[in-house]
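Every protein chain of the complex appears in place save one, which is left out.
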Amino acid sequence: MTLRSRTFAILETSQKDDKATLVDDALLTGLILVNVVAVVLETVPGWAARYGTVFNAIEWVSGPAFTLEYGLRLWACQEDPRYARPVAGRLCCALRPLLLVDLLAILPFWLPMLIPLDLRILRALRLIRLLRLFKMARYVESLHTIGTVIRSRREELLITLSAIGILLLVASTLMFYAENAAQPEAFSSIPKAMWWGVTTLTTVGYGDLYPITPLGRFMGAIIAILGVGLFALPAGLLASGFSEALQNRRPSACCPHCGKELA
Amino acid sequence: MTLRSRTFAILETSQKDDKATLVDDALLTGLILVNVVAVVLETVPGWAARYGTVFNAIEWVSGPAFTLEYGLRLWACQEDPRYARPVAGRLCCALRPLLLVDLLAILPFWLPMLIPLDLRILRALRLIRLLRLFKMARYVESLHTIGTVIRSRREELLITLSAIGILLLVASTLMFYAENAAQPEAFSSIPKAMWWGVTTLTTVGYGDLYPITPLGRFMGAIIAILGVGLFALPAGLLASGFSEALQNRRPSACCPHCGKELA
Amino acid sequence: MTLRSRTFAILETSQKDDKATLVDDALLTGLILVNVVAVVLETVPGWAARYGTVFNAIEWVSGPAFTLEYGLRLWACQEDPRYARPVAGRLCCALRPLLLVDLLAILPFWLPMLIPLDLRILRALRLIRLLRLFKMARYVESLHTIGTVIRSRREELLITLSAIGILLLVASTLMFYAENAAQPEAFSSIPKAMWWGVTTLTTVGYGDLYPITPLGRFMGAIIAILGVGLFALPAGLLASGFSEALQNRRPSACCPHCGKELA
Partner (left out) sequence: MTLRSRTFAILETSQKDDKATLVDDALLTGLILVNVVAVVLETVPGWAARYGTVFNAIEWVSGPAFTLEYGLRLWACQEDPRYARPVAGRLCCALRPLLLVDLLAILPFWLPMLIPLDLRILRALRLIRLLRLFKMARYVESLHTIGTVIRSRREELLITLSAIGILLLVASTLMFYAENAAQPEAFSSIPKAMWWGVTTLTTVGYGDLYPITPLGRFMGAIIAILGVGLFALPAGLLASGFSEALQNRRPSACCPHCGKELA
């Protein structure tokens, strides 16, 4: 086994009985989590200055580490029969979504050293560091599951979402015409009334916009009672798809007659 | 095949392998969407003036286009065996809900040219343009599905809605008597307390009305914990009916014994 | 058939093919609804004075009508084998819940004529008139269904409600200790923190009470994400019991193997 095939095995596969793979997965997952927490906490006013050395240290460890990981992945990808050709294969490999995420994740470290950038772009670059979170996609099973579920209910979700859109539009238009005269600031336009519609029909109800006229309240009550059910449909579809997906994964011992699991 | 039967095929049927039908569907759907977006955005303060030429252009394209579509539908409907008689058939056809929507959708374009109208009615006419959205009913499958679901659960929905009405009335009356003395403005009458009831039991909770007395809060807590379940019933019924309706449409390969889908 | 047995048939049974029963049901249902609407609207400030004659007229029709109905029910109940004895049977009959509701429903009409009452008690009596709503229990099927469902899930509901109570208590105590120092007014005691708990865990969220300290917000986030599921359990139990109850009523043609309904 060559060094390259070993590197490929460690980085790209996840065999439970290979210790090096497990250590590598744990290290990278840990580093990603530390990075995400750092990016989040850095935005707390005052913390960037107070804990600047900690945040810098994390960046000076993570930048080279992720760069090394990216390089190794690119070097080892030739082991994959699909990317066997030395140059064209590596280019193909580098254009895969996860590798692009890896590249974007290291840019905020290298770019300011290569090109002089103004402060605005620097701040935006720090945002890009949060893309490191998506490097987790390799390790977190839930993202695959959610993706599978959404695909399996694609059609149903599209139908409910279009119905939601139509209900939202009709409800907001009615509310706009009912409340515009009484609250010209709050219900100033249909798009703003749609904000009311979303906060009401998802039952969030911030309380920044609500009807105050008797007609508006009457319509709002009817819309809320009837419409809340429609907005809950995507949630229900996701839930049933999710439990179906998880059911399929379990080793099931089903009664051949009734399809129920045997104890 | 005559020109009229071809027109009928293009407008009224939706065969996947007929290119003209597809182009016609796409054009009309697009025009409807552009119209809806225009009506919505026109209400944003200042935009009617600033982008007036754009909105006018859309109207001057859509008005004649929808009128042409309406005329062609009326002319071609004789192909349908139910409306075969030249005059009576066309009249019957014109009274179908979707054709009436088509007629209402072009009125805001033609009416101001035919009769002098004051500003208030003109504004209301602009609202009617939103009815063009319902022309989508021909193309959006979700509206048919939702309608089917509501019909299939008609009885259950009526039962739950009447129970919801009774709970709402009882809860609001109790709250009115508990809070009226402490908040004579907020809980001024039972109808206003019912507005509290709807916002609470749908869990929207804007925060414009809430109990402040210990008794009112105690009752509000009990009502919320017990009543939220009742108000969620229509949503649950719709969800189960919806998933049943979608299940039926799929070509299913079921195990003949357990009724479960085979992989 | 005697007059009494005919009266009994009209009032107490609901045969679809008996016209007198249908007319009687419709009349009484209508009168009850008119009464309920009147009681509700009378509380709107100013309406009691402005539409006083209408409200009085409704009362002067409803009072005698409901009294007549009560008297007829009491007179005819002897037809029921269980209440056959002239005096003791009628007394037993009069103590049934629905007959007690009927009695309470006519008290607000007769009591002020018999005894001089002060204004406070008079106002409370008007509240009692809303009990006329429960006379509907005879006609509205949904109330029976809801009652059946609650009984069928009694045990599960008790278990979830006790778990909800414990979670509410623990969450509110933690929040009280986290927020009391920062908001001594808002989170002044554990009972008040429990009001926060109810509005949060039912996802109503009025916005009158919410944590503002970082610790309180962190705990509030965890409590909300985990606890919302627990508070949704009674709703889910009711929904499943409800759909089960309705399924049982339908004439079902099930596949004998899989238990699925045949088309």
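Read from first to last, the chains carry the letters A, B and C; within each, the first residue is number 1.
In the analysis below, a contact is a pair of C-beta atoms (placed from the backbone, for glycine too) under 8 Å apart; a residue touches a chain by one contact, two chains touch by 3 or more.
Given the structure is predicted, the values throughout are model-derived calculations rather than measurements.
Contact with the undisplayed chain is limited, among B:Gly207, B:Gly220 or B:Gly241, to B:Gly207.
Residues touching the missing chain, restricted to subunit A, are 36, 39-41, 43-45, 127, 130, 133, 136, 140-143, 145-146, 161, 164, 191, 194-195, 198-199, 202-208, 231-232, 234-239, 242-243, 246, 255, 257-260 (touch as defined at the top).
Looking at subunit B, the residues touching the absent chain are 203-207, 257. Listed here are the subunit C residues that touch the chain not shown: 155-156, 158-160, 162-163, 166, 169-170, 173, 176-177, 188-191, 194, 200, 203-207, 210, 212, 214, 217, 220-221, 224-226, 228-230, 232-233, 236-237, 240, 254-259.
Throughout what follows, only the chains that are shown with their structure count from here on.
Shown here, the protein chains touch in all possible pairs. Greatest centre-to-centre distance from subunit C is found for A, with centres as Cα means.
Although subunit B and subunit C carry the same sequence, what matters here is overlap: shared residue numbers make up under half of all numbers found at their interface. For the pair subunit A and subunit C, the distance between C-alpha centroids works out to 44 Å. Chain geometry summary: the mean Cα position of subunit B and that of subunit C are 31 Å apart. Residue positions 203-207, 257-259 of subunit C each touch two or more of the other chains.
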